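Complex shown without one protein chain; remaining protein chains in place.
Each chain carries a letter (A, B and C) given by its place in the written order, and its residues are counted from 1.
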Amino acid sequence: MGRTVTTTIRVEWGDCDPAGIVYYPRFFHWCDVATWNFFAACGLPLAEVRKRYGGIGFPLLEASAVFRVPSRPQDLLAIATTLGTLRRKTLELHHAFSRDSIALLRARELRVWAQDDATRPNGLRAATIPAEIVRGLTAPPDDG
Amino acid sequence: MGRTVTTTIRVEWGDCDPAGIVYYPRFFHWCDVATWNFFAACGLPLAEVRKRYGGIGFPLLEASAVFRVPSRPQDLLAIATTLGTLRRKTLELHHAFSRDSIALLRARELRVWAQDDATRPNGLRAATIPAEIVRGLTAPPDDG
Amino acid sequence: MGRTVTTTIRVEWGDCDPAGIVYYPRFFHWCDVATWNFFAACGLPLAEVRKRYGGIGFPLLEASAVFRVPSRPQDLLAIATTLGTLRRKTLELHHAFSRDSIALLRARELRVWAQDDATRPNGLRAATIPAEIVRGLTAPPDDG
Partner (left out) sequence: MGRTVTTTIRVEWGDCDPAGIVYYPRFFHWCDVATWNFFAACGLPLAEVRKRYGGIGFPLLEASAVFRVPSRPQDLLAIATTLGTLRRKTLELHHAFSRDSIALLRARELRVWAQDDATRPNGLRAATIPAEIVRGLTAPPDDG
């Protein structure tokens, strides 16, 4: 059973649009924030990991969200992040957003371990996720 | 055969992250921009439509994207937007991003016509899309 | 002697640009966040205040910042916010950003109490700040 890492954010005035609710791309920003928190909780600070392996990190292959309840300024949101399927080059993360135990939305990210590749037009190539990262992601939580 | 509306955007320095590529939530911002353009091209300026019907517009039920090629500062992107399934309360939009005819990513939005509802905790309820909007969305393009 | 309200934020990956440092407009976003915190600490939750007085709140007349030290992903920043000059229709806020007691930047906002005005082309007009707000802003802190 994998770990769940919870990130708490507050919806700010500037996160919302003229309808008075969160402008939806902001939820993906918070998914990204939650992903960094998840890695940090696994003992894998992404900034250092990127430097150590010369990679650019984990850019997105896929992202999706299903929205159920809107959020408004000053709402406090909890994002519960869990690891989904882990493959040789990719990993999947699930983010469940709630407020006072009301489910607000669910999001999914599929990310790939990518390295710079000067020989390719877009300059990136997928690579095998380093063993250290796999170990960190799959180790039982300290409190588990 | 529905219309395709093309929105052109330029990737700015501030749209990109320390990996030097577009920070992915920005792509959803551009989907939203493309949606407004699509409505305007259908003779439906959303700002006026919202006022006329007292609705809050078309918030998201679902959003997703599949990323293939990253984008970098100063890239010029074309977003080709088409209408997918149109239901009584919801509509689906497809956004295909390309650069110099290279496919970069595809995104999908499922949006719902929503009105303020003071009787509900979250203050929104789905409603039947007004006939004027349906006509505008499904009319053949002027040049078609 | 006025109160100082401290807001803590973490610099996220998506707040930074390809130079690896915070994209500077984000600092003004955090000034806005700090302003909301300042009002809340004065017993003046802006969302409720706006509703009660039918105003649109405190849009900006002027904003400025002097940057000394850049910030990077995962930096924890403290924003110390104080009230500057309070006039009949305007108020001034000072925001001092620091990290581990290193001064990073100083910002200043001059805001005006504005109400909707359907008779004007831009739809806003300055108004006298309600007495309740003045009292809240100038009352000594509870712990003072």
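Here is the rule we go by: a contact is a pair of C-beta atoms (placed from the backbone, for glycine too) under 8 Å apart; a residue touches a chain by one contact, two chains touch by 3 or more.
Since we're looking at a predicted model, the values are computed, not measured.
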| item | value |
| --- | --- |
| Selected residue (touches chain absent from view) among C:Gly2, C:Pro45, C:Pro70 or C:Gly136 | C:Pro70 |
| Hidden partner chain, touching residue among B:Val33, B:Val66 or B:Ala80 | B:Val33 |
| Contacts of subunit C with the absent chain, listed as residue ranges | 19-21, 23-26, 28-29, 32, 56-57, 59-67, 69-70, 122-124 |
| Missing-chain contacts mapped onto subunit A | 13-14, 16-20, 23, 25, 73 |
| Hidden partner chain, residues of subunit B it touches | 12-14, 29, 32-33, 36, 45-47, 72-74 |
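What we mean here is this: only the chains that are shown with their structure count from here on.
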| item | value |
| --- | --- |
| Residue-number overlap at the subunit A/subunit C interface, same or different (half cut) | same |
| Length of the line joining the C-alpha centres of subunit B and subunit C, rounded to whole Å | 32 |
| Contacts with 2+ other chains: residues of subunit A | 29, 32 |
